[in-house]
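Down below is the structure, laid out as structure tokens.
One chain of protein is taken out of this complex; the other chains stay put.
Per-chain numbering from 1; labels A and B assigned in written order.
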Amino acid sequence: MRPLVVAGVLAVAVGLLAALDRGVAAAISPTSTVVTLIGVLGVVQGIRYANARRDRRRLPTDPGEPERRAPAAVPGADLDERIARVASPAPGGYRDRRDLRDRVREVAVDAVARDRNCSREAAEATVDDGTWTDDPVAAAFFDARTGYPLRVRLSATVRGRSRYWYGLRAAIDEIDRIESGGAA
Amino acid sequence: MSDPRGEVASGSADSADSAGSTDTTDPADSTDPRSDEDEDGVAVGIDSARGDDPDATATGVESDAAEREDDAAATGAAETPTDRERRREVETDRWLGIAGAALALVGLGVIVRQSSLVLAGAVGVGYAVYARAGDAPTPTLAVTRSVSDETPAPGDEVRVTVRAENVGEAALPDLRLVDGVPPGLAVVDGPARVATALRPGTAVSFEYTVRAARGDHEWGPLTAITRDAAGARERTADLDAPTAVSCTPELSAGGDLPLRGLTTVHHGRVPTDVGGAGVEFHATREYRRGDPVKRIDWNRRARTGELSTVEHREERSATVVLLVDARESAYVAADPDAETAVEASVAAAGQAFSALLDGGDRVGIAALSPLDCWLPPGSGTVHAARGRETLATDPALAPTPSGERFYRSLWLRRFRRRLPADAQVLFFTPLADDTAATLARRIDAHGHLVTVLSPDPTATETAGERLTAFERRQRLRTLRSGGIRALEWRDDSFPVAVAAATRRWSR
Partner (left out) sequence: MSGAVRDGESGGGSEGESEAGGDGSSDGGPAADLTADFHETDARPPTVAIVASLAAAGVAATAGAVASPIGGALLGVAALGFLGGALRRSTRVLTWGAAVGVVGVAVAGYRGAPAEALLVAAVGLAVAWDVADHGVGLGEQVGRGARVRRNVAVHAGTSLLVGALAAGLVYGVTLAVGGGQPVAALALLLAGGIALTSAVR
């Protein structure tokens, strides 16, 4: 660093001197090639420095939106975040998957028990073996032995989503159907 | 940090709302020579700052002053700088790369032997130096904020005027002010912000309108962002100027709310066995002369032809505690901009409060909240006023969550210690989690009649929202099957839901 600064200051000083006094300029008189090389160096270095702007990360202060009333949380928004996390086909998020599956299962068992007017144990059995629904996707969500239908596997591959995500949505749709049917 | 004046403390003189109204600009000051420095055509719409309300800060509204920021050097305004906090300075890196561009141009000029390119590049060097030269000034501002009405009714529009005067030595070439509007209030007119440049001794003021909503609302600090002239560095400071409004809704006349079925029909643990006037059926007896006609059992008369009189259970006043769930989990709504379940609960509790008081019951208020809130059961007009105040402005029922931690068992122990032995509990909760249901059961198990009144905050769009809605519905069912009465309502249908539920329960 230091030598560079000294060299720079020296060069600028002599350059200014040369600009003002023709004699000094004549004394240095660099060859045309040297001058061009310095020019090229300038262009190359200049473009390099200007390029630093590419990885600039702007971090200006964000004052937020005080004009807006503090937004209320929507019930289930936290769940949607977790669902979005397990929606990618990448492995991982086992705990999220298990937690979500348990919660959906709980609701499904309650819905089935009420719909068929049976005990929770019986409802649990039908949910676990997939007989609680006609929808094979919803059935496969709780039943580890039966796989997802081919169309879901294809769709999941093409759209880059996990099968789990399809199963979850199908199960919730199915619960909705049972709930609304039971209420009528 | 580099500025010793940053530690100048006080700010007491400029704290309140009335301070701003003292600095009416003298017309003579408009001849101040410094005003000539203003850029051409900079019409700062200061005349728009003229409010209709008498409390608004009277700024330079003379016609000749309309073209510039009001000059407050000689007006005797609050000269003490407002306290600053949390200063943050960052490089904006706006000019990053300008030196490189300049170098490249000069280099090209040297290669092609064009002196004009070298000159153009040298201009770039000039800007590079400019970007490095400055430092974001530390704002030394005297801030006053005034509101047109400190105790508005819900829905009223409140005009807010903020005035900031540069009482420091340094000019602020780039100053942006963003006001700390209370989170529970919405701005309905104009952003609560301004951007300007202030020489020492000058001031800027801006106005906006908020719509009042239930609760005590305190303004947060004014955020001041300053930049150097080139905008290469940016400094943020918070300026405290305490302001508050308090909005207390009227208690609606509760006569139309059929809450009597919720309380006196099943009144707690000590039923009276005295027949007489009342609501609940007690027995029939032979007709005696003088019995009111409306208490004659006409069905029986039609069937058998004999006259008999219905005896109702004698009414007695009940002791009721309104318990409002105001934990963080209760600050939910089906839409981020809608009223939260806490708001719905408090409104419903207000209706119940006046309805029960009107019916002669003794009513108290408690909050299921990290903050303590307890109004012992009572009656009378003084108690009514106190209840209204509690529901409107108690910090435990604030329009936004407090952020404190809630300790369930601690809360329950304290609540049970306070709860009179014969008290019933009307529990207002969105049932957003299992804790609410568990607490309802625990209170019920301790021998208090618990009725759960639940505003429904659930949405049914996404998978997560639907799952949450299912779970909540299941909680309601479990409560009901456990013998706890529960009703739910959406939006403004609380009285309707109560009427329907009362009919169901008294059948």
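Just so we're on the same page, contacts are C-beta pairs under 8 Å (C-beta built on N, C-alpha and C of every residue); 3 or more make two chains touch, one makes a residue touch a chain.
Everything numeric here is computed off the predicted structure, so don't read it as measured data.
Visitor: Among B:R176, B:R233 or B:H448, which residue is in contact with the omitted chain in the full complex?
Guide: Per the contact definition at the top, the residue touching the missing chain is B:R176.
Visitor: May I ask which residue of B:D83, B:E339 or B:E488 touches the chain that does not appear here?
Guide: Result: among the candidates, B:E339 touches the missing chain.
Visitor: Can you list where subunit A touches the absent chain?
Guide: The list for subunit A reads 1, 4-5, 7-20, 22, 25-26, 28-30, 34-35, 38-39, 41-42, 45, 49-50, 53, 58, 60-63, 65, 67-69, 74, 80, 155, 159, 166, 169, 173.
Visitor: Quickly run down the residues of subunit B that touch the omitted chain.
Guide: Touch set of subunit B with respect to the missing chain: 38-39, 41-45, 69, 92, 94, 97, 99-101, 103-110, 112-120, 122-127, 130, 153-155, 173-176, 178, 186, 188, 190-191, 193-197, 206, 211, 213-214, 225, 229-231, 334-339, 343, 347, 459, 461-463, 465, 491-492.
By our rule, only the chains that are shown with their structure count from here on.
Visitor: Rounded to the nearest whole Å, what is the centre-to-centre distance of subunit A and subunit B, using the mean of the C-alpha atoms as each centre?
Guide: Averaging C-alpha atoms per chain gives centres 33 Å apart.
Visitor: Quick check on the complex: what are the subunit A residues that touch subunit B?
Guide: Touch list, subunit A to subunit B: 35-36, 38-53, 56, 58-61, 63, 66-83, 103-104, 106-107, 110-111, 114, 168-169, 172, 175-176, 179.
Visitor: Write out the stretch or stretches of subunit B touching subunit A in their complex.
Guide: 88, 90, 92-93, 96-111, 176, 178-181, 183-187, 191-193, 208, 213, 220, 223, 225, 234, 236, 331-340, 399-400, 430, 432, 457-459, 462-474, 477
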